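Before I ask anything, let me first share the structure, which is written out below as structure tokens.
The block that comes next holds subunit A.
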Amino acid sequence: MIVPISAYLILAAILFSIGIAAFLIKRNVISVFMSIELMLNAVNLTFVAFAHRWHAVSGQIFVFFVMVVAAAEAAVGLAIIIAIFRTRQTLNVDQINLMKN
Partner candidate 1 sequence: MNPNTLALLPEIILTVAGVLIMVAEPCIAPGKSRRGLGWLAIVSAAASAVASVYQLNVTRATLAPIHAFSGTIQVDAFSVFFHLLIAGIVVVSLLGSLDFFDRPDGHAGEYFALVLFGAVGMMFMTSATELLMVFVGLEISSISSYILCGFRKGIATGSESSLKYFLLGSFSTAFFLYGIALAFGATGSTSIAAIAMALSVGTNTPHLAFLALGMIVIGLGFKVSAAPFHVWTPDVYQGAPAPVVGLMSTGPKAAAFAVLIRITFIGFPTIEHRWAALLWILAALSMTIGNLGALMQKNVKRMLAYSSIAHAGYLLAAFTALPSRGISAACFYTATYAAMNVGAFAVVTQLAGYDEHHRTVEDFTGAALRRPWLGALLSFFLLSLIGIPFTGGFFGKFYVFTAVVGGGHTWLAIVGLLNSGLACVYYLRLLAALYTRHPHEKGNDRAVFTKLSLPAALGLAGSALATLALGIIPGRTLDLTNAAAADLLAPNTAPYTSANCPAIQSSNTPDCQPE
Partner candidate 2 sequence: MNIDTSILTLIIAVPLAGAAVLALLPDRGNIQKFGALIVTLFTLLCTLHLPAHFNGAAPAGSFQFVIDHDWITAPSIRYHLGVDAMSMWLVVLTAFLAPLGVLASWKIPSINERAKTFYVLFLLQQVAMLGLFLALDLFLYYAFFELSLVPMTILIATFGRTKNRRPAAIKYFVYNFIPSAILLVGILWLYVKTGTFQFPALAGLAAAHNISPNGSALGLASLAFLIAFCVKVPVFPLHGWLKDAIVEAPTAAVMVLAGKTGLYSILRFSFGIFPEQSHHIAPLMLALGAIGIVYGALIATTRNDLKELAAYSTLSHLSFITLGIFGFTIAGLDGGIYQILNHGISGSALFLLLGFLYERYGTYDMRDLGGLAQKLPWMVTLYVITTLSVIGLPGLNSFVGEFLVLSGSMQAAFAHHVFWTVLATTGVILSAAYMLIMIQRVFYGHLGVTSSGQPSIDLNAREHTALWPLVAVMVLMGVSSPYWLHTIDTNGVAMSLQRTAAPAEAPATRIESESYPKPVFVDPALGAAALHQQPEPALKGARY
């Protein structure tokens, strides 16, 4: 039951790309936000895979930090999204466009 490290990396790359694509395509703010989380988790997977490759624990510690920061970001992000929902009554990024001259 040995999975080569490249498999993890490729999976991570695919996840990251899906995240980018979703970020660019999705119109709902929450979905956009979730695609960012997906990207972060792809990064985490990369870290873990590389940590295994180098037998270095630092990669796993990094994952810890990333998760924490992602959580902090999520909290702030939710607050911002709530604030904008309360003023604009929409979560569609196309309708959040007060500033396009």
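How were these candidates chosen? In short, all candidates are chains of the complex that A comes from, given by their letters.
List of remarks:
Here is the rule we use: contacts are C-beta pairs under 8 Å (C-beta built on N, C-alpha and C of every residue); 3 or more make two chains touch, one makes a residue touch a chain; residues count from 1.
Because the structure is a prediction, the values reported are computed rather than measured.
Of 1 or 2, just one candidate touches subunit A in this complex, namely 1. Partner candidate 1 is touched in their complex by these residues of subunit A: 2-6, 9, 16, 19, 23, 29, 32-33, 36, 39-40, 42-43, 46-47, 49-56, 58-59, 61-62, 65-66, 69, 72-73, 76-77, 79-81, 83-84, 87-88, 96-101.
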